[in-house]
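All protein chains but one are shown in place.
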Amino acid sequence: MGDVSIFLQHMTNGVSLGSLYALIAIGYTMVYGILRLINFAHGDIFMLGVYLTYYGVTYTSLPWWLVFLLAPLLTGIIGILLERVAYKPLRGSARITILISAIGASFLLQNLGIVIFGGRPRAFPVPQMLNHVVRVGGVSINFVTFIIPAVTILLLLGLTYFTTKTKTGLAMRALSKDYETASLMGIDINRIISITFFMGSFLAAIGGILWGSRYPQLMPLMGSMPGLKSFIAAVVGGIGNITGAVIGGFILGLGEIMLVAFLPRLSGYRDAFAFVLLIIILLVKPSGLMGDKVTEKV
Amino acid sequence: MLRIENLVMRFGGVVACNDFSAEIKKGQIVGLIGPNGAGKTTIFNVVTGVYKPTSGQILFNPTGDQQHRLTGLSPDKIAQLGVCRTFQNIRLFGELTVLENVFIGNHLRVKSDVFSTVLRLPHYAAEEKRMYEKSLYLLEKIGLQDTRNEKATSLPYGMQRRLEIARALATDPKLLLLDEPAAGMNPQETQDLIQFIREIKEEFDLTIFLIEHHMDVIMEISEKIYVLDHGILIAEGNPSEIQQNQKVVEAYLGVG
Partner (left out) sequence: MREKSKTQITLIILVLTALGLFLANRYLDPYKIRIINLSGIYVTLGLSMNLINGMTGMFSLGHAGFMAIGAYTVGILTMPVTMKEMNFFMQPIVPFLANVEWGFLPALFAAGLIAAFFGILIGAPVLRLTDDYLAIATLGFAEIIRVVFTNTQSLTNGALGLKGIPNYTNIWWSWGVALVTVWFIWFLMKGTYGKAFLAIREDEIAARSMGINLFKHKVMSFAFGCFFAGVAGGLMAGMLGTIDPNMFRITLTFNILLIVVLGGLGQIGGTIISAVIVTVMMEALRFLDEAMDLGFVQIKGIPGMRMVVFSIILIIVVIIREKGLVRRPKGRELTYAKN
């Protein structure tokens, strides 16, 4: 009995961490799908989302739920600006050029974070509503651990509706299937790309808020590790594929938690798990679990 | 020299080339023609290993006593066996100089290892000197010796095509595949090109397989012609047979 409940506790933790990776991974996968660009700064956008929420809750009199809504919107706009400033001038350049710019942007955001927010860790103001312990069967679990997967699933449903039913969503998918043709068919590429960055950044910020509620320590460099790992989740699931990103996120989250739980001797290697997984996937199935088999276009 | 047997190449649902067979004998110049989208370049890509065919096989027999199966080999292996090509949409090493482009063509024949090149050991120095002289000779043949230090992409279009041929010749091919060598050339240049192809064929003891849209070039130069339409071989024969073939005329006029 005790073993089962402990296992369940690890499961919920894993699912919850996996959901967070999934939310960030969606942004990577959407941008990659359209621009074939690893948006290295995406993890730092996530960090911005958390800090904006922190400042909103701590320094304004707005109710927390409003801040939780406004901060992601603002983060989304920052995402659009990022694309306009660092990537748009390079559209059509060699990929290596854009990647370098992306790395520059990532560093810029991280260090701006240090300059503006200070290097000292801060505590995320978790709303009382989310921050209470629930007892399920003999296990006590933080309420937010349940909220995280629920929010993720809701957002995912919304996103699926958006990409399959709305005109903009369809245009987005057309663009990621075949950039050249879609751009000839009169799709407003700039608009679609901006929307993509907005949505990716919005989801990252939501992920950030949930992350902060779960692990309430804020640092300007906090985005880089989750960012890298979420990118790996996107690759594992099949880059460009939204469902794949979610599946990849869950695999990664569960894998990490289970590694620490059942092989405590290896717990120091927790951060290496994702990268080992990445290298295995690249060796075994480079297109990812859900990825289309890429016909080698020469 | 080269035998293509029942070659099929499918891309997803698109059949680019269906059951194509051909034979090229040593010392021949063989043409491959067909309307746009007929699958000609696909065949070149399969022969040189850029694409793996869906089915069928390609046999290469440069000396008469040893048979190589090209299907399944990588492009670099195929080049090492003595099959080299030019590209329809010119693929020079654009940022590099004219001379460097030809020089790189020699690389596959280099025997020295990388450390002797860094240490400039005598056997490498001798090898490099030979390659350098050969490259210069090839440039002289195509009349580019004076522009050897210019960027390859700064050359006029026709010259870039010739440079591609020189680069391919530097690999010491036995079979040379030319993909539309006369594209974008005026009649005078085209005449020069025909002359040039004949010359290099004699001098380097080549067998040549070429795709061309200029019918005058094909008809004048080829001993044998294959005609493709929508991935299917519709005719083969010598130039006069092809000119009289009803199917070929229809394919080109778009009838049927």
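General remarks:
We just call them A and B in the order they show up, numbering each chain from 1.
Please note the rule applied: a residue touches a chain if its C-beta (ideal position, glycine included) is under 8 Å from a C-beta of that chain, and two chains touch if they have at least 3 such contacts.
Model, not experiment: these values are computed from the prediction.
From the options A:L112, A:I153 or A:L263, the residue with contact to the unseen chain in the full assembly is A:L112.
The hidden chain makes contact, of the residues B:A79, B:L193 or B:L206, with B:A79. Remark: the omitted chain is touched by one listed residue; of B:G27, B:G94, B:G143 or B:P156 this is B:G94. Although one chain is not displayed, its contacts with chain A can still be listed: residues 36-38, 85-86, 89-90, 92-97, 99-101, 103-105, 107-108, 110-115, 118-119, 220, 224, 228, 231-232, 235, 268-269, 271-272, 274-276, 278-279, 282-283, 286, 297-298. For chain B, the residues touching the absent chain in the complete assembly are 9, 11, 16, 36-42, 45, 48-50, 74-76, 79-80, 84-85, 87-89, 91-96, 100, 103-108, 110, 114, 117-120, 124, 128, 131, 167-168, 171, 179-180, 211.
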